[in-house]
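So the structure is just underneath, and the comments pick up after that.
With one protein chain held back, the other chains of the complex are shown just where they sit.
So that you can tell them apart, the chains are marked A, B and C in the order they are listed, and the count of residues begins at 1 in each.
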Amino acid sequence: MPDSTTTPTNQPPIAVDDVAVRFAGDSGDGMQLAGGQFTATTALVGNDFATFPDYPAEIRAPRGTTFGVSGFQVHFSSNTIHTPGDVVDVLVAMNPAAFKTNIADVRPGGIVLADEDEFGKVGLKKAGYEPDVNPLDDEDLQRRYRIVPVPLSRIVREELADDDHGAKEVMRCRNIFALGLVCWLYDRPLEPTIDHLNETFGVKKGRQDIADLNIRALRAGWNFGETAELVGERYTVAPADLKPGTYRRISGNEAMVLGLTAAARKANKPMVYASYPITPASDVLHGMSGMKRFDVTTFQAEDEIAAVCAAIGASFAGSIGVTGTSGPGLALKGEAMGLAVMLELPLVILDVQRGGPATGMPTKPEQADLLQAMFGRSGEAPVIVLAAASPSDCFDTAIEAVRLATRHMCPVIVLSDAAIANGAEPWKLPDLEAIEPIEITHPTEPNDGEVFHPYMRDEHTGGRPWAIPGTPGLEHRVGGLEKEAVTGNVCYDGENHEAMVHARQAKIMAAQAVIPPIEVGGDTTSDTLILGWGGSRGAILEAADQLSAAGTPVAHAHLRHLNPFPADLGDVLARFDRVIVPETNSGQLRFLLRATYLCDAIGVNVMRGRSFQVQELVEGITRAMEGKS
Amino acid sequence: MPDSTTTPTNQPPIAVDDVAVRFAGDSGDGMQLAGGQFTATTALVGNDFATFPDYPAEIRAPRGTTFGVSGFQVHFSSNTIHTPGDVVDVLVAMNPAAFKTNIADVRPGGIVLADEDEFGKVGLKKAGYEPDVNPLDDEDLQRRYRIVPVPLSRIVREELADDDHGAKEVMRCRNIFALGLVCWLYDRPLEPTIDHLNETFGVKKGRQDIADLNIRALRAGWNFGETAELVGERYTVAPADLKPGTYRRISGNEAMVLGLTAAARKANKPMVYASYPITPASDVLHGMSGMKRFDVTTFQAEDEIAAVCAAIGASFAGSIGVTGTSGPGLALKGEAMGLAVMLELPLVILDVQRGGPATGMPTKPEQADLLQAMFGRSGEAPVIVLAAASPSDCFDTAIEAVRLATRHMCPVIVLSDAAIANGAEPWKLPDLEAIEPIEITHPTEPNDGEVFHPYMRDEHTGGRPWAIPGTPGLEHRVGGLEKEAVTGNVCYDGENHEAMVHARQAKIMAAQAVIPPIEVGGDTTSDTLILGWGGSRGAILEAADQLSAAGTPVAHAHLRHLNPFPADLGDVLARFDRVIVPETNSGQLRFLLRATYLCDAIGVNVMRGRSFQVQELVEGITRAMEGKS
Amino acid sequence: MTTLKAKDYTTDQDVRWCPGCGDYAVLAAVRKALPVIGGAKENQVFVSGIGCAARFPYYMETYGMHSIHGRAPAFATGIKLANPQLDVWLVSGDGDLLSIGGNHTMHAMRRNVGIRILLLNNRIYGLTKGQYSPTSEVGKITKSTPMGSIDEPVMPLALALAAECSFVARCLDIDAKPLGAIMERAAGHAGTAFVEVLQDCNIFNHQAWFHASQKDTRPANTLQLVHGDPMIFGVDSERCIIRSQDGLGVANVADVDAADIVVHDETNRTQAFELATMRYPDFPEPLGVLYVNADRPMYEAACEDQVARAKADRPADLQALVHGPETWQVT
Partner (left out) sequence: MTTLKAKDYTTDQDVRWCPGCGDYAVLAAVRKALPVIGGAKENQVFVSGIGCAARFPYYMETYGMHSIHGRAPAFATGIKLANPQLDVWLVSGDGDLLSIGGNHTMHAMRRNVGIRILLLNNRIYGLTKGQYSPTSEVGKITKSTPMGSIDEPVMPLALALAAECSFVARCLDIDAKPLGAIMERAAGHAGTAFVEVLQDCNIFNHQAWFHASQKDTRPANTLQLVHGDPMIFGVDSERCIIRSQDGLGVANVADVDAADIVVHDETNRTQAFELATMRYPDFPEPLGVLYVNADRPMYEAACEDQVARAKADRPADLQALVHGPETWQVT
């Protein structure tokens, strides 16, 4: 048994650079917890990492079925990495269903740790295997992978048996045993997990006995690795060469919460986050509901329409109104967003994209709401559209959204996706002081002699004055009928309408003045630019690296600003013979680029309910460089 | 007094080709009625014509105010015409407000018939004139126009006074007096109006006395023209050289009703029209509610969402589900339309476009929902998009929509606009026999041995079988979660998803097989193509004619099919050096063309809450041909 | 504070309703009532949806928002969440608040958001020119129902009660004084106050309420509710409401024991429900305050309270927040 400092075993671990481990089991098996804790440990060891939790749309489908399988993948490395990994080096399969649905993602020669006790007739049948054919015995599979049957359930049952805990409680520790085993395999310390268990069960829930039970399971897992010699060798992954600083692990939805909260504080304004639960955006509502001490009010509305309307109402009354949803919810908000365009009030709308159309694939990512974000409203109703590129990037994107919404008095849509939302990566803590304050002034005096004109514009930003109820003398009415320039009175005059349509478009374009120029990375002298947006950044970076390494250097750039585009985008595009746009949709950014710049961009498009795999991207780009896809 | 056959007056009328008359007065003054009846008469005389009613968003704003002015313009000609006319030759101004808001649209030298009795202090003040300055006396205006003050109210009051009718009833005949006067001016027979009055008041309402009162007013108007010699000369407009046949007058909303009803009959299916009232689409609901004898059920739902959902439910149950709305309502329907994409059921969605964004300018036309129609749904959710080009074209477009929706089992959006909806033109009655039946088969047997697969596709159309409840043995479930190809079972598999996204796109593209090739008109050898869509067809035709006449021949074409485009559109575009796309929006079709064909189309864009004026189009095209706008 | 007058609440915008529209009377009554109710103009916000009635905010010299169809309660909720101190009035039509907006109305009520709702019920869609509305009577012939509507009308007061609305009242458009008095009570009420105003649409549904609103029809066909008073009505106060096994009924005062006449108790929800479901012509139209529950907590106050408690509980330390539970150093 290892004592609480990790005792090196006989053979020294083999150093490797880069590993992806996937924990897979039933939704009730605690895979997210095991994976999360392994990630935490990995972070503390100093690796770079990226994670990808993949769970079913069903809450907890019947045990042992394939559609109830929940997975958590963590990719960690001594290098800088950006994706959770295309294939896994180690699969932990807690039952046949997990084995069945995940085995194809294991790299040839990869290790599969399977709980052999679950591969009985019942378990096999539930997973849809023939009850008599145990895939662990399949010779083809054995040739392809290093399949390691582990008597996991039996050991847990036997090792942890005590008088105080029932079988159910004991068997709940299976995930922690598996964690212990993987910790042994990759030479990770157990302390962080022990501390965590003591904290959550012991301190918070007052169940130190459960904490102890789990700690015993953890050590049992480690010991099993140490003694059973089933795997043989161990590995270690050296710390990555990250920028010095304080780091934490963060998921996209967490970062979004922090970013919005920080923005409210930087603006020194209260914030109202009004939302209706929807996967995969709900966690932002949950997170925001814990931010009350920062003057954040949350409102779980009766539907998405009420949510966006409440956010607009809040903005009218002087808070920063924010609403969050996913694709189908964004569709419902279209009409109200049109009103916000007309009212010219700040509004941030978060869309955590998921696979569509319709209910689609609610837990899977897809970048397919870009055109909806651009055009999903009646009439000429331009808004600012931003997209986050990674979990931690949500923090900056949220702040940028609040900054632009208040600067230009307009709606800003922020696009994230299911993979960003739930995936995690290390985040070097930002210097909060270095974030510029968001300057907001509410007028207190008339802006034209004795008179207040609610639609008199700022010449730089195109925004109108944000006068709020409670301010004497600035009483005014806003509404969705076309308004007269300057006065804001209802006006059906044709020329005024045309001028107002232009003014609303112009103020969106005015944001270009504060959008940084595009950073082109990779080989900027290449004739090929890979241009991405949103959650594909990591995969594009890795693909570009691989292509360079393989002797095909490419340039790459990534857009946070989708509307307006950065002012220099046209120039940048013109510098390359070939522009390749990888998207997990049918080519929505490509469509915008073609229309805006008449640029014959080539798409690499994959719509498989997941983010890009680096390999398919490399292949897609290669194909695109050879001929036109 | 003329007897009931029109007696020619002393001087023979002067023959002119082309006239536009506008009746303008208070919303309560019955201008729509007078204009409509004048149009009816004009139609019977055999002129080509086009009308444009223009009424305020307010129901009946306080009498005499400028925002309460209601106008009806009729353009009639001995030539073929396509628009209601840019400027008017005769303005009937029933009060100062009508004078004020309409005078600028009168062509220099045009006639203004104004009810001078309304130009007292009170009337002037209500219209926002200085009470002491009568614009009828304005010398500048008098130089510019032929202003003819008519003691209209006084004559009506005096001539019609009798013991049986109060002042209110008498004064309600003012519009008919004006009509009589204009009939005299353009030598139109009074009988059609007399018949109409007898029919509506006498027969239908049992108020022959009111009919008689109005007939007296009509004749009084004529006589005033005849005797007062205020105008001097009279005009006549010879019949137009229209194709032989039986004609009727039809507005866009009427034609839409007839088209949908005809389509249901041609498909031999019941239809459910579910809608929520909204300007300018409400009249389609009204019209459809009178079609019950054709097996049309109408449902005024609690909102737009319920309406589209009820239509989808109706389609599921085997009716043709149709819903109609305007822009803000279309935004609300986005989510449910996404579901229809997934369910692969026929659905027709009518969007009578109005000025936006938001509530915008509810009674004014604008072509600004095209991109919303294309992209206003979450995920990859392609639908077919059609647009009607004129009032009568709504008939054919509606039939085409039902045909394509049932053929490809998909939603079809039909775009119309406020001007098409309310405008009217002569319509040569179609040969109903010549309209091909819409073939629909509901399967009654399993399509794969013993098994029924609801998502097995037709190889030509890409559509799936429309099996309906009530059919034994074909029980199946549909829903918004991604479905497995063929079986339609819920399926989260990535490759299946990608295949289904492609399949849903492919079946929309499959419609190209039955979309007729583009007809290029005008000078097909020109280097310039004017490409339009929707309600601008008439103005484009006239502008093209004018340009040709002025020595600048252009080719022109018009799109009914916006998604998919006709298969030959790319080739057609490539034949021209210059493609000019006039739209009453900021360039939405242009955007699609640029993105789809990398065609550097030039826009002529006007957003003034009305359809194109021919003159501004001629100028816009000329500018576009000279340099880039 | 200087005392305000009706004209201080009058904007420079011309009022654009049809001549004879009942909305004018309501507007005048509101402009008159507000100075009496008191409070600063700059703290008042008029919110509306879409419809004729919903043009209201344009005519009130306060803050105002003419929003989108049916969603006014949601906007109003957002305004209250952002600033509970504001005095928020919601004025809209029957189509707006009961058809497309029924759900938001209901949820605002059950949450008890502190907004005062004036529902101008003309039993028709005015602005879209005369389709039947959710309060139109069965059989109504309108543009969209040429053979008569087949939808049973909504009972707005009953729905409000079922949604636990804590202040439910009813008034005629032309009754400036009672409307003012009800508004005064509504303004003092902590929670959602719902006032159904029976309004005449002069153009598309003229005389819809004439059975109750005219000098000659009113005594016989309306029941003026006064807390603690027996329910008596009629030209000569000769009719009354009694309770039988089957619920409420109408009787002649002369025929019943005085003690058997039902006494109005505005704190009794069940009885209010009975009043709310009375239908003319079997019953008179009840007017006045049907129900008040002063004990329900106000939504925005509870919300504010949580924010305050959260602040008291833990400092708003952004640095600590960003830092999170677990970090590591890279050197």
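Definition applied: a contact is a pair of C-beta atoms (placed from the backbone, for glycine too) under 8 Å apart; a residue touches a chain by one contact, two chains touch by 3 or more.
As the structure is a prediction and not an experimental result, all values here were calculated from the model.
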For the full complex, contacts between the hidden chain and the displayed ones involve A, B, C
Per the definition of touch given earlier, which of C:V47, C:L90, C:A163 or C:I242 contacts the omitted chain?
-> C:A163
Residue among B:V237, B:A267, B:A301 or B:A331 touching the omitted chain | B:A301
Contact with the hidden chain (one of B:G313, B:G494, B:P553 or B:G570) = B:G313
Among C:L4, C:M106 or C:I124, the residue in touch with the chain that has been omitted | C:M106
Can you list where chain C touches the absent chain?
-> 99-103, 106-107, 110-112, 134, 147-148, 150-155, 158-159, 161-164, 246-247, 268-270, 273-274, 276-277, 296-297, 299, 302-303, 306, 309-310
Spell out the interface residues on chain A facing the chain that's missing from view.
-> 57-63, 65, 67-68, 276-279, 282, 285-286, 289-290, 292, 298, 300, 302-304, 328, 358-359
Hidden partner sits against chain B at residues 40, 43-44, 46, 192, 239, 242-250, 258, 261-262, 265, 270, 272, 274, 291-297, 299, 301-303, 305-307, 309-319, 321, 335-336, 339, 343, 428-430, 432, 468-481, 489-490
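As a convention for this text, only the chains that are shown with their structure count from here on.
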B-C or A-C, whichever has more C-beta pairs in contact = A-C
Rounded to the nearest whole Å, what is the centre-to-centre distance of chain A and chain B, using the mean of the C-alpha atoms as each centre?
-> 47
CA centroids of chain B and chain C: separation to the nearest Å works out as 39
Chain A and chain C have mean C-alpha positions lying a whole-number Å distance apart equal to 44
The positions of chain B in contact with two or more other chains are 57, 67, 328, 358-359
Per-residue multi-chain contacts in chain C, two or more chains | 50, 66, 68
